[in-house]
Structures are given as structure tokens and as C-alpha cells.
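As you look at this complex, bear in mind that one protein chain is not there, while each of the others sits in place.
Take a look at chain A:
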Amino acid sequence: MDALIAQLQRQFRDYTISLYQQGFLDDQFTELKKLQDDGSPDFVAEVLTLFFEDCVKLISNMARALDKTTGTVDFSQVGASVHQLKGSSSSVGAKRVKALCVSFKEYCEAKNYEGCVRCLQQVDIEYKALKTKLQDMFNLEKQIIQAGGRVPQVDIN
């Protein structure tokens, strides 16, 4: 059993590090993990669930605001949703999503329709990619715990 736990822990460590190296996550995710303890063991998962729900809602708002068939595009409305998503992604350490929001915000301010539409598509792809990656990471955690081990602290630096 110990060999299995050690292997799973290694996999978890490598996977987590790769998420940082590939730019999916940044320091703020590390800070988020510090807020989890034995008393609140699901804190990170809870916050991320809220975040992904937020993504769905905000992206839907942006899509509606960018819908030309309903009239002229209200870029300030798009911008308001982008601002919210930028804030949320920054707070959870979703590095790529946040970076996209920065560009998206600039396109909104410039009232650049094509730029906005492109960003909207990218943001949708990006949050879904992050969601899949994090689900894999959480699954590895579960496997370690089920095997009777502890989830290791991963030192990114």
C-alpha cells in the first residue's frame, strides 16, 4: 500500500507543478490552499466550484451583451461582466483566465467587436480547460486519501 501511496503522491506533485509551469495557476492558488485545513478540508473545492459557476453565468452575460441581433452592442455591459470575471479569476489564481480578461477588458474599452468575440471564445475554452485540469488534480487527491495517505504540500519554488 505504501508504494501505491508514494506513487500517487509523486503523480499528484508532478501534476500540480505542471499546472503552475503551464500557466494555468499562479501564486494566488497557493494562497488559497493555505486557507484549507482539517477543519475546512473542502474549502478550495468549494471556492473553485463557485468560480466555475461564476464563469458560466458571466460568459452567458457577455454573450448576450455581444449579441448583435438584439440591437447595438453595449460594450460597458460586456465590460462589467469581464471586470467581475477578472476579479474572480485573480482571486482563485486562475492565471490564464485572468490574462484573457485583461485583453478582453481592453477590447471592450476600445469597442472592438471582433476582438471581444474572439476573447469570449477563448475565455470559454480556457475556463473549461482549467476545470478539467483541476478535476484531475482533485481526483488524484481523492485516490491518495482512499489509499490511506496524506495529500502532500507541493512546493512550487
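Assume a contact is a pair of C-beta atoms (placed from the backbone, for glycine too) under 8 Å apart; a residue touches a chain by one contact, two chains touch by 3 or more; residues count from 1.
Note that contacts and distances are computed from a predicted model.
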| item | value |
| --- | --- |
| Protein name as given in UniProt for the chain not displayed, "Protein ROH1", "Response regulatory domain-containing protein", "High affinity nitrate transporter 2.5" or "Transmembrane channel-like protein" | "Response regulatory domain-containing protein" |
| Touching the absent chain when the full complex is considered, from A:Gln22, A:Ser40, A:Gln121 or A:Gln135 | A:Ser40 |
| Touching residues (missing chain, whole complex) on chain A | 28, 31-32, 34-35, 40, 43, 46-47, 50-51, 54, 80, 83-84, 86-88, 90-92 |
